[in-house]
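Structure record follows, encoded as structure tokens.
The complex appears here minus one protein chain, its other protein chains still in place.
Chain naming follows the written order as A, B and C, and within any one chain the residues start at number 1.
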């Protein structure tokens, strides 16, 4: 759909744990064709310490109710403020932005690897892949069990694996310590990943080694979110490209991550 | 009492009409000896457009509950934001600040003239004068009837007169059009006034003509509120003086308002 | 209906609201959000003779009421502009000016010459003030002789409207303004970003790959307003003001200070439709205050 800037009504704000909140936002303009991995750029109006908008993945979309939802992890002033939003309030949102993940043409087995709040980029993807008949496995990693949210929702779309650094849930360690990255990794036709850069780089090593097509979603800092400030660039095989317009999702082969 | 900077708890916020709000704020530190006309300097934390604190008269004080109240008229970003405060919230407040009104030594008849939200400076004064056995008359002026608030509270301390520019309540016109400024004005031993400067200047002409001692409360723009920035000065017989420390209340004779 | 149109040394603008270089792409990026033709004009991205990759990421830092950027004039070069971008712009019915930068006088000249030939580009904004490239830009804008040399050279080859954009990183901006006026600038725009810096305390590293960058946004508005006022009082050519304009009130302040038109920059990032609100707000202001035309308030600060 066309990019719009709109004051979206906060329908609900559900606090998932101490620092995660799930906002449901209603659009006046009919939503259509939001691609998994696209994002929204949200203005934080009630804080003296924020000036620019803050980008968030579109976590879910409900075309019937005409709502999108956003999963927020409060890490700084902007995210704290937004995660305190109350129903009835309005938020200025620019969306949908960026190029999202691609859905394979032919039936395939896909591995979705999410770290931290990077999981937010993967929910619509999991749902869309599942709907299109692909086989989906989802590996979610976090520091601790309490940081893993919405596992039950993910499990509707495929088998969910987890890792935690402190071993409180699933395999202890990083996502790449999970058995799925053993011999079995060859069984996947596609890897999608979103999370902290070191994690995505570790995942992409496997993708490269086993020649599995891989799409990664980057989280560069942004000023505009729609391609005019040129602040969010990443180095690609084709020079500097804007993460907000050419991404946030890139085919691994386009990134200069080899070394 | 000593000046303090404290996070005061908002106990209640009562909206008096479309743009007036009455906040009750609780102090941890025991309140004592707040002088009528003293003020508080309040931080507006939830707005991107305010940087400095905003000064407000201490409207009422309750030594039993250890609360002060503040009457706010929303005219700009800061006052709008503060008048939307909700019970349970905390506000950073520096108080009590400035030199207030003086209570006459011997029994006297006092006229309190308030314009607009300037009436806020007069409530404790009215109460203290009344308590000390002085005869009090209160003249409150505003643009329209709906801008006149808390008349019933004032009337506990003395006879209340009103003027409105549109004639919707009391005498039509400005405060100085009220009959109290006729021959009877000579019967007053003291005039106290707070409101827009043109109003106070008009009132002070009568005070000068009839040689009635008069105290006026100024509302200069302030940065600090406690005498260190030297931004809030007014020209006095003794040179530039800070309104926040030498005032806000000045004896009319000290001001250079004659011409 | 108050009149918003204004003439800037031969450029007839339908209203005095332009967009600032580097904050509006090539205009086409805004097609989803606004009708570009409602604007007084657009100044496209900084263009150089040769293609530039720009600086390494990170190029941006948020600061109190502002931001730093260190884009470093990433662009495809003037040839790429003429061949691939320009054709997309000729459909617009608004003034399009190209912001030109260079590391040497020769580069400025070569770039300007190529733009001379583009029918629908009605002017150049000569950027002698970019703080984000090592070799040049700002150096030309921080001394009178250097500013004179580049304006003089470009003036000789460029026949259409020559707007010169000044750097705020100087002791006396009015002197620089007089220098460039003397060498034939048709108008003067200011301010470019202010050289500044951000540090990440926890990692003890500069936030930007280039250590320093250019500050823009509301934080600099009071400085920009002062400079526009100083320059407008020093020169006769029209002045185009910018720096932190976020709404119509801000724009009005610049007109009162002496700007004949304004450019909106960083505000576009916060709200891509902001120019529309600003144009409407200016009209509303004029009507509320019973002015017939924007011309009635330019330089009319009451002292």
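Here, a residue touches a chain if its C-beta (ideal position, glycine included) is under 8 Å from a C-beta of that chain, and two chains touch if they have at least 3 such contacts.
As the structure is a prediction and not an experimental result, all values here were calculated from the model.
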Contact set of the excluded chain (shown chains only): B, C
Chain not shown: contacting residue from C:68, C:130 or C:270: C:68
Residue, one of C:90, C:280 or C:300, that touches the chain absent here: C:300
Contact set of chain B toward the excluded chain (per top definition): 2-5, 43, 49-53, 92, 94, 220-235, 239-240
In chain C, positions touching the absent partner: 61, 63-66, 68, 142-143, 169-171, 194-199, 201, 203-206, 211-212, 215, 217-223, 225-226, 229, 244, 249, 252-253, 256-257, 285, 297, 300-303
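We take it that only the chains that are shown with their structure count from here on.
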Chains touching both chain A and chain B, listed by label: none
Greatest separation from chain C - chain, by CA centre: B
Which two chains share the largest set of C-beta contact pairs: A-C
Distance from chain C to chain B - Cα centre to Cα centre, in angstrom: 47
Sites on chain B at which at least two other chains make contact: 48
Shared interface positions of chain C, touching two or more other chains: 65
